[in-house]
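Here the complex is missing one protein chain, while the rest keep their positions.
Right, chain A next:
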Amino acid sequence: MATLELKNLHAEVVEADEKILDGVDLQVNSGEIHALMGPNGSGKSTTAKVIAGHPAYEVTEGEVILTLDDEEYGEEIPEDKLSWNLLDLEPNERAALGVFLGFQYPAEIEGVTMVNFLRQALNAKLDEREELFEDEDEEEAEADEEDAGYDTSPMEGPADEGEVDVAEFQQILSEKMELLDMDEKFAQRYLNAGFSGGEKKQNEVLQAAILEPSIAVLDEIDSGLDIDRLQDVSNGINALRDEQGTGILQITHYQRILDYVEPDHVHVMLDGEIAMSGGAELAEKLEDKGYDWVREEVYEAA
């Protein structure tokens, strides 16, 4: 169980000096599904990227707080390491703490097979977690150890202590792929290279299934999907919540995906703020009435 809180978050584009987020407040608990909706340019994707630590954005005000439970995955977390301001951390450290960003346009990395990438990512996450939760004293001892250099040849290639080895990982990967109804041949393909739009989205969900985040922000994961693929992806997202207890922040334009992934909460974003929040019925209302209705409603109230 973890909680992600956005508090009065203001952000702008570093190079353009252009303000995008204008005080976002939002709270997502693991196990919940939130839909973040809104017209183009309202700041939805920026919110996702700022949470994950994209270097193109500068946070000018506010906080992003991740609060962890004292026990996760059978791992005991020291009391003083339960609460983190993500803005102080590198993107990979945020990932290690259990925050996942599903990309609208995932990068294509040639020459790196899915299986190698995913195993390295999982091991990197486990490593980084250990480091983040470590006492200062232990850290020093560890640093000394690292200075001693490599003991074994990389050609011998046994997994380091605590790492998931190749055979073990194959097992995990096969299970998750089956769950998502993905073809096993995916494992040997290069990361996203030459993937169709649908395959890329499915791959994003697969990665979330393997990295087991406590909070997953999925940026327009429904765009460009045909109806069959939309169902597959939706089943995957539901499984993330139901089987891993992941909290989902689902960014979308359309009601469509919400027919399959039923949200507990729906938020409407306008001009860099959350203009309105409600339950699943709010999404239906938006489907009928559009975003202008929200704008009118909010302005009238003001």
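Quick note on the criterion: a contact is a pair of C-beta atoms (placed from the backbone, for glycine too) under 8 Å apart; a residue touches a chain by one contact, two chains touch by 3 or more; residues count from 1.
Basically, contacts and distances are computed from a predicted model.
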Protein name as given in UniProt for the chain not displayed, "Aspartate carbamoyltransferase", "Aminotransferase", "PspA-associated domain-containing protein" or "Fe-S cluster assembly protein SufB":
"Fe-S cluster assembly protein SufB"
Of the residues A:L9, A:A52, A:L68 or A:V294, I need the one that contacts the missing chain.
A:A52
Taking the full complex into account, find the residue in A:N92, A:S223 or A:N238 that is in contact with the omitted chain.
A:N92
Contacting the left-out chain in the complete assembly, out of A:V112, A:A239 or A:V298:
A:V112
Considering the complete complex, identify which of A:E32, A:E128, A:E220 or A:E273 is in touch with the unshown chain.
A:E128
Pick out the residues on chain A that sit against the missing chain.
52-56, 90-92, 94-96, 100-101, 103, 106-107, 109-112, 117, 120-122, 124-125, 128, 149-155, 190-191, 207, 211
